[in-house]
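All protein chains of the complex are present and in place, except for one that has been dropped.
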Amino acid sequence: MAYNDKVLDHYENPRNVGSLDKNDPNVGTGMVGAPSCGDVMKLQIRVNEQGVIDDAKFKTFGCGSAIASSSLVTEWIKGKTLDQALTIKNTQVAEELALPPVKIHCSVLAEDAIKSAIQDYRSKRAVGGS
Amino acid sequence: MNLPIYMDYQATTPMDQRVLQEMLPWFAEKFGNPASRSHPFGWEADRAVEKARQEVATLIGADPREIVFTSGATESDNLAITGVARFYRDKGNHIITLTTEHKAVLDTCRHLEAEEGFQVTYLPVRPNGLVDLAALAAAITDRTILVSIMAANNEIGVIQPLAEIGALCRSRKVLFHCDGAQGVGKFPLDVNAMNIDLLSISGHKIYGPKGIGALYVRRRPRVRLKAIIHGGGHERGMRSGTLSTPLIVGLGAACRLAGAEMVEESRRVKELRDHLFQGVTSRLTHVELNGDLESRLAGNLNISFGFVEGESLMMAIKDVAVSSGSACTSASLEPSYVLRALGVTEDLAHTSIRFGLGRFTTREEVDYVIDLVIRSVSKLREMSPLWEMMQEGIDIKSVQWAAH
Partner (left out) sequence: MIYLDYNASAPPRPGVVEAMQSCLTRLIGNPSAVHAAGRAARQGVDEARRQVARLINAHHSQVIFTSGGTEANSLALLGLAARAGFRGRLLLGATEHPSVLAVGQVLVRRGMEVDWIPVDASGRVDPDWIRRELRAGLVAVSVMHANNETGVLQPIEEIGPLCRAAGVPLHTDAIQSAGRLPLDLATLPVALLSISAHKLGGPKGVGALVVDKALAIEPLLVGGGQERNRRAGTENVAGIVGFGVAAAAAVAAMADEARRLGAWRDALEADLAARMPDLHIFGRDAPRLPNTSLLGWPGLDGEALVMGLDLVGFAVSGGSACSSGKVRASHVVQAMGAEEALGRSALRVSLGWDTRAEDLQRFREGLTGLVERLRRMSGPLAVGN
């Protein structure tokens, strides 16, 4: 449990903790993981008219690495288009936070959370027919 | 008050400086080998070993000739179970233990099952962590040679009804081994009153040194076992190897002090433990105690903080050394098998923290920990999607979670 400084920084000063209105048509919500596995990550994005993510929030139940991974990706995706955000790979997260092998799944979860939030946003827009 | 605060007394205890002072001369100028019969260096070491043997025996109501020194409780457990199984295998091949035993007992039993043709019954425990005596009685067959049940659990601190187990085993003519690593020195244990045939003892759980332990082996009626470490025939043939005089002197001193201070110390530690529990529950909801509250080690508090993952809480209170599950298993990231055996769900097992209090814990430290835990749990709950869902009235158990 000797954590890397970047993990500690995100854990102690998490960026973008909170929630967006999940009923807002411009908001996509992703929820991944399971309580029985010890990690649940909720990631929300708000997308503006230009298709750019202008806000992101997270809440995470999980270890320090899971919290840091989600905090980090909220920073990374802000200002990106959806397609740009989809290019973020778990390996980049793991590398940035220097995650040990037993914590790699935290970065996988963060990547899944991005995908899940974008998918939620896109399906809402498709149904809404804008 | 100094940081960090040590609250992991079931993993290991700090050395008592009084114990250390007694050990020191035996590291340095009194370095003789107790097996050297030809000169005073050996004789004085041998006398020190025998004095310590008496001190260990006194603590558990045994005769010093019934004490075998080992390298620790893990070796004692291995020696007791494997040694008895191999010696008595003509009499039977069935062993009974609990699903919540220490790995040293469980892995030894699994080894005997896989490699040596023994049959092992792993009895489930009741939701409070205690053995079901009726189930134990029903599990004993005419092939049963040994029951191995711990005095107190290392994770949840529950104390098993040893006298009842001992009486049952004696009446059914089955040997009773008790892993006393967490119990000896913490509450009164008497091998005769409790009909314990073999008792494992650890030095470092009672403010003594690491690397030393003992196994009590009953002489009347005589219990026999086959050695697992072989050699010069030390320890009446049950355990060979040069005896470590300083470690043995330390174990003896630790046992003597534990016996002398047990009543007062357990009263004081229990008061602190109860204060910690009340302090935390008075200002946090969704806090659950794991294991029985009454039949419990004074210094153990194992609680689940709902909606907060245990390791992240450990990180938040990093100035306080606690554990989330047994120290031996905490590296594995698997939820504790002990909590699972109580029927604690996996999600709650992930939220458990073990606070271990002991001889050097102060009221000031406990107050600091109460405050820190409350602040940390509150902060982490604000970050927890599960806490948010609970407040929105969503039943987390009803959610279909994607396994990953």
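By letter and in written order, the chains are A and B; residue numbering begins at 1 in each of them.
Following the convention adopted for this analysis, a contact is a pair of C-beta atoms (placed from the backbone, for glycine too) under 8 Å apart; a residue touches a chain by one contact, two chains touch by 3 or more.
Every value quoted in this text rests on a predicted model; they were computed, and no experiment measured them.
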Selected residue (touches chain absent from view) among B:Gly42, B:Gly61 or B:Gly279: B:Gly42
Contact partner of the left-out chain, one of B:Ala52, B:Met150 or B:Leu247: B:Leu247
Touching the absent chain when the full complex is considered, from B:Asp90, B:Glu115 or B:Glu392: B:Glu115
Given B:Asn2, B:Gln17, B:Thr285 or B:Gln400, the one touching the chain that is not displayed: B:Gln17
In chain B, positions touching the absent partner: 4, 6, 8, 11-15, 17, 20, 23-24, 27-29, 31-33, 35-42, 70-75, 77-78, 102-108, 111, 115, 202, 204, 209-212, 227-234, 240-247, 314, 318, 321-323, 327-328, 330-331
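By our rule, only the chains that are shown with their structure count from here on.
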Rounded Å distance between chain A and chain B, as computed from the means of their C-alpha atoms: 41
Chain B residues touching chain A - in the complex, by the definition given at the top: 307-309, 311-312, 314-315, 333, 335, 345-347, 350, 382-388, 396, 401-404
Residue numbers on chain A that touch chain B, as the complex places them: 1, 3, 11, 14, 17, 19, 31-42, 59-64, 66-67, 102, 105, 108-109, 112
